[in-house]
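Here it is, the structure in full.
Complex shown without one protein chain; remaining protein chains in place.
On to subunit A.
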Amino acid sequence: MAIVKPEMKSFIWLETPDGSTQQVEEEVAMFCPMICREVLQTGMGSSKNYAIKLPQRVTTPVLGLILDYCRFHQVQGRSNKERKSFDEKLIRLDTKKLCELTSGADSLQLRPLVDLTSRALARMIEGKTPEEIRHTFHLPDDLTEEEKLEPLRIRTNDPRIRLLNRLYARKRKELKIREKAKCMLENVEVEEEHEHVDDRSVDDLLLFINSGDEKDSKGVKSSASGAPKNKKKNRRRKDHPKGLHIIENGNHKKETDSLCSSASSPSKISKLLESDSPTAIMHSSDFDFDDELDPAMKEQLDREVEDFARRLNSVWPKRVSGTGMGSLGHDRRIAFAPLSRSS
């Protein structure tokens, strides 16, 4: 540790990420907690070869600004007015430089400067529209329309709609299997579609009473040789906009209708379906493989939806009825006779 001799000023050597070094007056450098700690704990900084390596975010220009700040503020006896005036001038930077300064100050743990620059950034954000903020800070516009309109995403949290989505998804899967099996039998290549898997939380899935959903993730035993492995696992894809679900369901409904009439060969398909994840709703033993299947399944679907909806409704929190309030009488001719003089 350098000892300050009256005739000799002490310096601390600092190295910025680009490799360049500089010496800085000790009292100025030690104003930064991170540098102070480095000096005290490791003894570094006393010479050029043992310069303190500054964090990545403290580039040479950023260091310059930080040292200006430290040099000014470490002097005792400055008035609050002087300090404030200095600060205001210091933060008159373009957005990029201000961000860099904030970041650099943060990595040197210089709290007052972090607060000063953060507040300045906050002021640059306030009052702006999202578009303007993106422009100011050069940020990507990567929220999808669905995510921006959060509503669509959230809409599917209505249990009835979630229920439906699940049922449709399951039916879709089943029909796909059948189609694949059919194509397989006919030696046609099946496009491996990228399945849009749902990303429902565990809670959602457990909402099903007597649900067989857990079995979904266990995969399918391939029964026929060369059968493409069915993607039965519930892959949770992050940030999957649920809005797609709705579009999906709309699409596949048409799919369902068009596939209604397609006949399927019984044996291999039934095997596939048996190894398919059964759910409380569709029991493979119920399947009858002729043309009337789909309408029957559809009917069962409808019945089960109703049943589940009823069960869900009984689980809804009971409405707490409040006590009645006041009289209903009001003179209709008076447009607005105030009941209260609320502040």
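Everything that follows uses one rule, which is that a contact is a pair of C-beta atoms (placed from the backbone, for glycine too) under 8 Å apart; a residue touches a chain by one contact, two chains touch by 3 or more; residues count from 1.
Heads up, the rule we're going with is that contacts and distances are computed from a predicted model.
Per the UniProt record, the absent chain's protein name among "Histidine-containing phosphotransfer protein", "F-box domain-containing protein", "Myosin, heavy chain 14, non-muscle" or "Chromosome transmission fidelity protein 8 homolog" is "F-box domain-containing protein". Residue positions on subunit A in contact with the hidden chain: 57, 96, 99-100, 102-103, 106, 114, 118-119, 121-123, 125-130, 133-134, 137-143, 147-148, 150-151, 154-155, 157-158, 160-161, 164, 239, 246, 249-250, 305, 309, 313, 316-317, 319-343, in rising order.
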